[in-house]
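Take a look at this one; I'll ask things after.
Removed: one protein chain of the complex. Kept in place: all other protein chains.
Each chain carries a letter (A and B) given by its place in the written order, and its residues are counted from 1.
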Amino acid sequence: MADRASRLDRPVGPLRMAAALYGSRIRSQASFRASFAADLAGQALLVIVEFIELWVILSQVGVFGGMTLTQVAVVYGLASLAFGLADLAFGEVEQVSSLVRSGRLETLLIRPVPLLLQLSSLDLSLRRIGRIAVGLAMYVGALLAAGFSPGAADLVLAILAPLAGAAIFSALFVAAGALQFWLIDGREFANAFTYGGNYVATTPGAVFGAPMRAFFTFVIPATLVAYTPALVLLDLPGPALLPQWTGWLGLPAAILLWTATALLWRAGVRRYTGAGG
Amino acid sequence: MNQSPTPTRDPAVGERGPAVALTALRRDYTVHAKADGARRRTARVIRAVDDLTLHIERGEAVGFVGANGAGKSTTIKMMTGILQPTSGDVRVLGRSPVAERRQLAREIGVVFGQRSQLWWDLPLRDSFAILGAMHRLTERERRARLDRLVAGLDLSGFLDRPVRQLSLGQRMRGEVAAALLHSPQLVILDEPTIGLDMVSKEGLRRFLTEDRAERGTTLFLTTHDMSDVERLAERIVIVDGGAVAYDGALADLRESLGAPRELILDLASPREEPLRVPPGAQCAGIEAGGIRHRIRFSGADLTVPVLLASLSEQAEIADLSLAEPAIEDLVRRISAQER
Partner (left out) sequence: MLSYWRILTATFRQHTTYRTATLAGIFTNSMFGLIRASILLAAIHAAGGELNGYTALQAATYVWLGQALLAPIEAFGTREVAARVHQGDVAVDLLRPLSFLGLFFAQKLGRSSYYLLARGIPPMLIGALLTGLALPEDPLSYPLGVLTIALAITVAFLGDMLVNLAAFWILETRGLTVLYNSVMNLLSGFLIPILWFPPWLLAIARWTPFPSMVQTPIDVLSGRVGPASAIGLIGVQSAWILVLLLAAAVMLRAGARSLEVQGG
């Protein structure tokens, strides 16, 4: 009885609150089983179909951007895994403009929970697990097929890279959402950086000319998500601007990007309360 | 037991000052619109709220009425921290709403009649679980409060149904319960009864009155329905053109305007000659072959029970209804008087 009583009176900290928010979404989606399964399969197939592009090219040329098919699969799998994780957690933040238009944003603002946490949890789409599962399978499978023989540092990077990559894409999604506080019709503009970033990240970085490579490294750190970590894991030399050691820059880049994004998001919400939507 | 489980970090702030203090409040919108025939869009400033001053003490119940576009919604947005005033000062429960939006959210409950705050695809019960977590209510606090809300708003029949399947009346009761779950000190209702049938309206009003009596909450309500104000509020504030046009007791308003109400009686048996009525009332028409009698009276001079008592002595009453003067009529008269 004492146990039960203490459970009833247990204070709700931020973590339990977040768990309750995410938990409710997960339960609700698992209940539509049939359409959920179709969605999941659709997302998984999407990842595979998109890989066919690279596969067709590699079946014609053998080595692409300094990488063999297996090595490219490591890059593709790692980037897809990272993008899938970010899409799951923050993909819906992109919807800011429709929330503003429908007025739903106002109902979120009168709750005592940070807006970003609400947006992240309240439209969590579990179907995106399909992309994550295929990405993970490709990443691990291709690494093993490429004869990955990890030292301790390699192993740390292999685990860290998808998480840092997910953080980078998450920041891009949030920045894309924040931009819509200014450009209510500019949702597509942000796609260039989120989905465009994913496109670049799933491709060997050496493929791109120097200006593009620089842009997608220093401005949008897409090459640091999968390509440069793969250079370290597979012990390959990098092209100009991207020496092998840049494979370790994913996490610092994620931190930098998140700092800038957090400021942008705050400014965006402030703009909304100032302008009134 | 303390009925307010909200863990206010600095209780002193929430306890200080009046419930609502709006001082010389002003809000402008910039609208980009294309004038007829013009090639370029031009920016135009629209003043939605213009020098609005209003003080509401704790425990008061205020009806905030006005025509569409009078500035009601904009005022509510500024009170809840959704919108920053262009100039002037807003204090709600002693807090500055935009700066302290999230703290304030724990102390106020808001119902937007036009916008759902519930989770569309989840059973109603789950919305309360999520909101309980958001307000960091302990399991015990949440259950106790929810039991009270379920009983008072009669939610038990559809707690497990997804919100999208609820009728408008059921959903609205759910919305009110959601706004009251964390036992807020100030309850803001924006058109809470819009589109509801009489039974739902009555149930909602009864519970809001009860809950207020129990907890001493402050109530702030916008509505188009004069009977909402009558049943829920003691004080009425009329806004027109973004400023306060009238502020006082509802009865005084009626008196000063002499706005008549109309009692419509359906008698059990036809009666051709008019009913005798006390002073202050007059027969306004007899219809349906003597079954329906319309009695016009002024609310300030005469109350409905007194009128009914005198009428029921003369004939058996089968049914009755009361027609209220429309808000728009009142506002029009007020504006006319001002000018």
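The working rule: a contact is a pair of C-beta atoms (placed from the backbone, for glycine too) under 8 Å apart; a residue touches a chain by one contact, two chains touch by 3 or more.
The model shown is predicted, which means the values in this text are computed figures rather than measured ones.
Colleague: Considering the full assembly, with which of the depicted chains is the omitted chain in contact?
Modeller: Over the full assembly, the chain not pictured touches A.
Colleague: Who touches the missing chain here, A:V207, A:L241 or A:A262?
Modeller: The single option touching the absent chain is A:V207.
Colleague: In the whole complex, not just what's shown, which of A:I26, A:V156 or A:A192 touches the removed chain?
Modeller: That would be A:A192, which touches the missing chain.
Colleague: Contact with the hidden chain only, please: which subunit A residues?
Modeller: Its contact residues with the unshown chain are 32, 34-35, 38-43, 45-46, 49-50, 52-53, 56-57, 59-65, 127, 183-192, 196, 199-200, 203, 206-209, 212.
Keep in mind that, in the parts below, only the chains that are shown with their structure count from here on.
Colleague: Along subunit A, where are the residues that touch subunit B in the complex?
Modeller: Where subunit A meets subunit B, its residues are 7-13, 16-17, 20-21, 24, 27-28, 103-104, 106-107, 109-114, 122, 273-276.
Colleague: Inside the complex, what are the residues of subunit B that reach subunit A?
Modeller: Residue list for subunit B touching subunit A: 7, 27, 29-30, 74, 77, 80-84, 98, 101-103, 105-106, 108, 110, 112, 114-117, 119, 121-122, 126, 129-140, 143.
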